[in-house]
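Heads up, one of the protein chains got dropped from this complex, but the rest are sitting where they should.
And now, subunit A:
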Amino acid sequence: MPNRPETATGTDTAAGTGGAPDDITVERPSGPYRSAARTTFTDATGSPAGELSLAPPLLIRQVLNEMRAAPEQPAAERLAALARAGELFATATLDGETPDAYCRRQALVSGLPVSAARRTLDRVARTGRAAADTLAAQRPTGAVPLDALSAGDTTAVWVRKGDVLGVLAPGNHPATHLEWLGALALGYRVAVRPSQRDPFTPRRLVRALREAGLAPAYTALLPTTHEHAEALVEQADLGLVYGGDGVVARYADSRRVLAQGPGRSKVLITREVPWRDHLDTVADSVAADAGVQCLNASAILCEDDPQGLARALADRLGRLPLLPPDHPDAVLPVRPLDEARRLAQQLHDTVGAVGAVDPAGTQSVAAPETDPAERFFADLGDGSAVLRPLVVSLDSPQDPHFGTELPFPYAAVAPWTPDLRPSAFGRTLSLTVLSEDASLVRECVASPRIRNVHQGDVPTHWTRPGLPHDGALAEFLMESKTFAGGPGAAAGPGPAG
């Protein structure tokens, strides 16, 4: 069992600031609100880290009504506030919380390497700055924005489908919160239910936005129980939810709720491209930001020597350091030991026997007295465990283990043959294609089951503000409608009938 290494800053309390446990309040338009119903949340060692105020459905309704009742803030002011808020999020002390304190809290509670939160600081700043450009880029060229509409126009106009967006936020990665900033740019009021794994990111965003001058009624933070989360989506005009396949299936037919599920992102390498030259891109796609994003690759298709690639990738990922989340060099996710053990047991029962590739120099069979599942995690000795990277070698992409997504660096490697088509991929959020076959690349771009295609040494998780993530959010939140204004509108030439 590896010893827990020294951390860079030393650990004091679970909340990571040396002070009292963190009190995450409801953020209403009128300000912070401490609910009479509260629950304790824990850090990655399983120790209590703070309390969340829980909003029962009645409070959710009250807050949403307040948001709806508040006057509209002009678009120019909102966009300016978004840009300023991004800077504040990245650099300012907000309600006593420095960027460092935020990153540390986020890491200790989510179990993610602190570098993920650090990178998020900058990503929020860039997203805020780019909000106005993103807005313009997502609008259909044939439609005008509402505030550019004049009484005498006859035109398509780009309008919101509702006023309030309810977000059931995930806790896998802080950058997922970038998505709803786009909704604010469009003029939505956004009510976020934070995950117990990461209440800090949306709280800091709400603080930054209000500090930057966004009208308080545009944002709310509504922690609530799992049982009552649905009330937020029901009461809002539209909902943005994150979850597994069950959640996605549940909302598949909904026009009101957009469900974002597992990404199942992939890398495809055809024969004419030597995979050894691109191992960095492959490993980065799998393991960047601890492999927890939907944009991280969880499957690799390789035409030439897939087993060699699996072995090389296992060796590469097997050398990643096993560190607690607040260590500056941490790169792997940390979970409470019990949870890690449960996950490891599942892995042992499923892929453990069939295809797990052990890195060179390790034994596939542990000492007889130890639990064989223990090779999937590393006990840090403080109640938490690092989830070790895992590479699985499969005979075919038809294998049922192909397309699995797990909350740590995980990749299933399967052989690719030219007779397979993109339909063999299954649903894919982001695909990196390393291939000289232009028609194959084109076919991937055209495939409705592949949402984003990166060609060459562009890792699956690469992104930039303004580019669609899983489609553009505006495609869900906005619509075009006709405005024919003034007495002259009907007199002009129109289509027959």
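Points worth noting:
Following the convention adopted for this analysis, a contact is a pair of C-beta atoms (placed from the backbone, for glycine too) under 8 Å apart; a residue touches a chain by one contact, two chains touch by 3 or more; residues count from 1.
To be clear about the criterion, contacts and distances are computed from a predicted model.
Missing chain, UniProt protein name: "Phenazine antibiotic biosynthesis protein", from among "Phenazine antibiotic biosynthesis protein", "Phosphate transport system permease protein", "Xylose isomerase" or "YCII-related domain-containing protein". Only one residue in the set A:59, A:81 or A:434 touches the chain that does not appear here, and it is A:59. Interface residues of subunit A facing the missing partner chain: 35-37, 54-59, 61-62.
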